[in-house]
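One structure is given below, encoded as structure tokens.
A single protein chain has been omitted from the complex, and every remaining protein chain is retained in its original position.
Our next item is subunit A:
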Amino acid sequence: METLKISSRISHVQNKILPLNIKPYPLIHNSRILGFYSNKGRTFSYTVTCKLNTVKGKKPSKGKTVLGSDGAAPPVVEVEERSVGRKVEEPPKSSGVGFGIFKKLPRKVLGVLSNLPLAIAEMFAVAALMALGTFIDQGEAPDYYFQKFPEDHPPLGFFTWRWVLTLGFDHMFSSPVFLGTLAFLGASLMACTYTTQIPLVKVARRWSFLQSAETIRKLEYVDTLPRASVKDLGVILMGDGYEVFLKGPTLFAFKGLAGRFAPIGVHLSLLLVMSGGTLSAAGSFRGAVTVPQGLNFIVGDVLAPSGFLSTPSDAFSTEVHVNRFSMDYYDSGEVLQFHTDLSLFDLDGKEVMRKTISVNDPLRYGGITIYQTDWSISALQVLKDDEGPFNLAMAPLQLNGGDKKLFGTFLPVGDDNSLNVKGVSMLARDLQSVILYDKEGKFAGVRRPNSKLPIEINGTKIVIEDAIGSSGLDLKTDPGVPVVYAGFGSLMLTTCISYLSHTQLWALQDGTSVVIGGKTNRAKGEFPDTINRLLDHVPELVESSSPKEPDTHSGV
């Protein structure tokens, strides 16, 4: 028996079979040699001299693990003819907190729900319903549907208004059909995560060593290095970021385990988003109000509940004052931004908050958020013949399409009690300028509100003092938002991570050559090239005691 120096390379191996009563499970892990290995009836065995620790019949203890995330090493599985990564049928015994309820359901229901073609069909159904919801105008009065889908000549030959209204397609996205399909999809998602994904994690994390060259050759990618040692391969792989485990002549390495976990993360994030959305739909308050500058309102008056879980909070008794509403313009005259200066007062009349909000910059207080969404002109303040000021309320006028707004008001001149009251008409697109028309409707002039320049129309002197705008505010309180945001964040993260590939490699020292096989789940096309480049670095062994320089192998 020759003793060999293991610290650098194996240069000479000797056939020797050790007595069978020694059955330890040492691990040669990342170049720390902890013991020796015995293999019954295989091609070779060797003994090492440095750091002999005979571990008698004990499974590897916690100190020798690689996966630092959990304390215990997964049990080393002796596999003879096992195909790795096969899905385990039975669900794990130790399940998470939320899944305990599934133990009560019959297994058959779970099996049906986690069927993938069914899930795909559900996804198609949800997509089709959503598409239908965009084609059918939503939220109109029933008369609209009577006209659009008449019974005498229905579109598609059968799609009358009865279909639309009974199935709830006029409010598709809150109809029972759609919500039911979504709930079904959510149930499938939960079942699939429980039955398929979680066992997959356990399988993927198991260290499995393949014992025979034939098993390795059945893998997707196979190669043979004619004169090499499996330890050198292990060193090269470690340098490339793999986790390497050596057990005698066999080697197992993996990289990118996060790519296996990430799909579970995606499904869990989706469930989180769905539950947050349900919470929002059932428990939030919404409201919108248009408040002229200088007026105020109480928060609770404008908010309406959205579902059965909505409960008002103390902040609902806050009073909101619109101190000032202003608009900024581009040089070309278009609207650049509009701002509202808000003060919040509590029941005692104390000012608790003051902020100027604008679009994309809301105010948050006590769970309530106030958004600036719209604007309008509430009144023009005019002086007529130096009397006044009169507040003339402005009304929005209908334009043919487009986003532009137009407001108008009317100042009667002359005899107020006659039937055909004549007066001065004033139009304004925004708070910048007012266009005035005389009694006959002819254009009279343009005035800017702050210039205080008078204008003479039909003998009346008019001064536009001010244009008072009103602020369009949307108020909302939504308990589901933190949940949904958490779901969004984790969904983005896990989707990115699941792009990574999980690669597994097995190798076996077969005489003087090493048989390598591997598989990967994502980057299949580049896999052979990547592994070839790695294998090129494995040094080639020659018969003399000092090996030559690393040489490119002649792969088979």
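Brief remarks on what is shown
Definition applied: a residue touches a chain if its C-beta (ideal position, glycine included) is under 8 Å from a C-beta of that chain, and two chains touch if they have at least 3 such contacts; residues count from 1.
By definition in this document, contacts and distances are computed from a predicted model.
Its UniProt record calls the unshown chain "Cytochrome c biogenesis protein CcsA", which is the correct pick from "adenine phosphoribosyltransferase", "Trafficking protein particle complex subunit", "Cytochrome c biogenesis protein CcsA" or "WD repeat domain-containing protein 83". Looking at A:T369, A:N391, A:S425 or A:N458, the residue that reaches the missing chain in the full complex is A:T369. Of the listed residues A:A127, A:A183, A:A395 or A:V421, the one in contact with the hidden chain in the full complex is A:A127. Against the chain not shown here, subunit A presents residues 116-117, 119-120, 123-124, 126-127, 130-131, 133-134, 138, 172-173, 277, 286, 330, 332, 334-338, 358-360, 362, 369, 371, 373, 401-403, 474-476, 478, 481, 484-485, 488, 491-492, 495-496, 499, 522-526, 529.
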